[in-house]
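A single protein chain has been omitted; all remaining protein chains appear in their positions.
By written order: A, B and C. Residues from 1 in each chain.
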């Protein structure tokens, strides 16, 4: 991960500011002859797109992606894939205030500290708008991984309220505007978030990503461990403050006996009795579902006045107006899926470079 | 982070297996003319060294580090620094069993799945022994960061038992064998861990790392965010299953009002009223203390028999004998410190490459 | 250098095919607060632009560059700079032949061998059109290097004909369409190239790039040597078959006495009596002019029929029609300048990361 690129062989570079003319991504290293059109990418962008419910920002962006390179007659060519979305709803509002004020919890102050300049319009480069290009890259990564691999995300906590995991039903994800797998929680959260929104406050969230069907062996220890790369990828998403794999922090409270995933042979394949490890041991995928969670802090843009300072060194009171998500965690679901997809695609290429003969399923070694 | 290296400009590459002739690290990109001798590195290694209390493995390794290059007449020369520790206590025990058996919770099965071969002696490359070289590299990183920067770690949870943060006292860290800042908790944990050890079980832990004095502005968004790099660095440590920054997962349950860190000017410098962000906003250091926590799973080597399989595809029962830490989280404290030190040193160099005029304290920009 | 990116800290990623909708470049890592507008980039593109004389392809491309990100109110912001040129003169000719035929000396056959697919229109990704984006990135690099650094290129050989170095006059470069510093040679070459063009043949060339004013100390031995990075950068330009620094291949025939650049102190600064080294010793810049040359093979597109094969495995005779440069080496001059500018900008950042106190002129060390 370096500055605005991530991945080693499946390498993603994004660019663009919230209120510039466009945002984009270059996906380099994609294998050739993979079918790819805008129609393969657009649905994932639509899932993330704002303005779809009252729980996400009302900014209206059609977010129409265009493929500018790397695809010929519907197939990838192995050359860099350039994807671009033009910014349209750059509302010509007055940015005079925000230009010199630092919103608490935002990156305003740190961008200014680091660079001594920032495009303050809509958050500029630090805007969540950038995540649209992660989703676009993730759509390409899914094509690289192929149909065998399924990557799905769900909201498992909103504010202090968690789902009941016993009611987990993937089919519910598309039935509510919160990507919630528990229909009871979904209904309760809608009420809760309406209150939050009306009061001008905001709520945090926890998202869980589950990747199934990825071949065992992915991961490049010691420092390119699969979980380390997933952790970086998820932590790089706006507003994320924590990442965990499998049992995560809960593992600290378990005994060694409870935490170990026992194994048995079944039809010539290793089968695990449980998945506390979240599908990763020693930084390498076991072949079980890869389970990662990440915590998103409450949206920093709130209506309550907060103490802050401005660029000229004055103490100020600040109220963040504008169109904001009461819970940015909701739209982080497709973003988290995309980041995991990109990491897996990258590791798939890295793995087969070093281990071209490694088995695609959980078979034991060759001697 | 790529395979066995991490860092971009302050680049660390480790090598070596638990029971090979030696383990080592190459630190590349270190600035020149920094005083460095073995005596600057050894104390940190001694802190991590096994066999110092009944709560860590009884393997006895003097872990004497040697500098083989990159230092001339007591000063770094800007060329790669090679550090080596010879393995001494490679107990010549019978590894016939472990050679073909997969210990649950260990990387045995995944190394075999990925590579089709593994040095099974003492865990080979996946052994926690590798972390000694992280600590050695961290000692060099501390020299690069200079005396202004302090990086300290503490055990804040063992098994299900947390410290009382109101009793936090850094001076306690060196007063107990558990790096615990709460003397009451320390005493209770010693009793608890003695039980765990006697019963042949194991316990997990949570470690907190606090870095103070690092200049604001460190971090390279969007994908080289400081928190993303810290997350990867900590998640790459053996047995780590979760990482969080500042409030971490608890942030999800806070309101936007509660979570925002308000600012005020004080003597020309920005001062924050709180540090929910853990010192990082938008992936860039604010200049406040950087606070990271990570969860370590319970040691997988336990005396209770567990179901597993062997390399030949037979179902087996396995009991992990040998010298093991009942709680590997304890020795992870200096390792976590070292990883944060390396990440900060790397970002210090990256930051001044792009922003040579950036202020070293929390002053506002230049116009 | 990896796939479609190069540079470590000043990192350039290009994308786009000759006949796709657009070509572009993302420049990441640029320092902030550097004045930059399209007007700083366009003149360099105009210099490379085809259709300006009868010695370059008649394809007419206005090559209007647009800045899509990374610049705010005329200043760079430290975020990625996205530059795009729309392709306009994508002549809708019939590509049926070229789609299945391999032109000798072209990358047709190797792209097909490697990827199993290629965008054959106008050479696709392997077209020299891609070099426009190198020139755009080079314009940004020049801004990073600042006004003190001058990077100029000249054609020093066309076909078998060399300049007389005694007549070298930089002011002549802009006086002829061949970037030739020797007015006598320029006139002769025009006659020669007119013949070459009329006969449907093509000619090679040698280009010399001279960079003056770069600070001493640039270069990152052992493997990031300044000359090694320049060699890679120049060799990556289309049709380049050789690169040399200073005396280059001629050094092999010199004695040690003749080749050594003697030194003397002058006004407190080291002064060299000669520059056989081309400004680089041990991979590090001495502060003298950096001198690099590269050889460009004759344009592979010629009118004489050549033996070849087609995609279906048939022997064929092939004649390359279309609009082509009789000597691609001419337009390689601004491309070579741009590549050297990018390498120097990257090394400037790398150097000050590791050696923030290094002197900017040829002064001796500090003790």
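As a convention for this text, a residue touches a chain if its C-beta (ideal position, glycine included) is under 8 Å from a C-beta of that chain, and two chains touch if they have at least 3 such contacts.
For clarity, every value in this text was computed on a predicted model and none was experimentally measured.
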* Among B:14, B:238, B:288 or B:308, which residue is in touch with the absent chain? -> B:14
* So which of C:22, C:109, C:151 or C:348 would be touching the chain we can't see? -> C:109
* To do: Have a look at C:84, C:136, C:149 or C:220 and name the one touching the chain we're not showing.
  => C:220
* Structure fact -> Touch rule applied to chain B and the missing chain gives residues 2-5, 11, 13-17, 20-24, 26, 28-29, 32-33, 66, 68-70, 72, 75-82, 114-119, 124-125
* Structure fact -> Against the hidden chain, chain A presents residues 8-9, 29-32, 78, 349-350, 352-356
* To do: Can you list, in ascending order, the chain C residues touching the missing chain?
  => 1-6, 8, 14, 102, 104-107, 109-117, 125-126, 130, 157, 159-160, 196, 201-206, 216-217, 219-225, 227-236, 238, 240-249, 251-257, 259-265, 268, 270, 273, 276-278, 280-287, 295-302, 304, 306-309, 311-315, 329, 351, 355, 357-359, 362-367
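Simple rule for what comes next: only the chains that are shown with their structure count from here on.
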* To do: Would you mind pulling out the distance in Å between where the CA atoms of chain A average out and where those of chain C do?
  => 38
* List the centre-to-centre spacing of chain A and chain B in whole Å, with centres computed as mean CA coordinates. => 25
* Structure fact -> Chain centres from averaged Cα atoms put chain B and chain C apart, in whole Å, by 45
* Structure fact -> Flagged in chain A as touching 2+ other chains are 2-5, 14, 114-117, 125
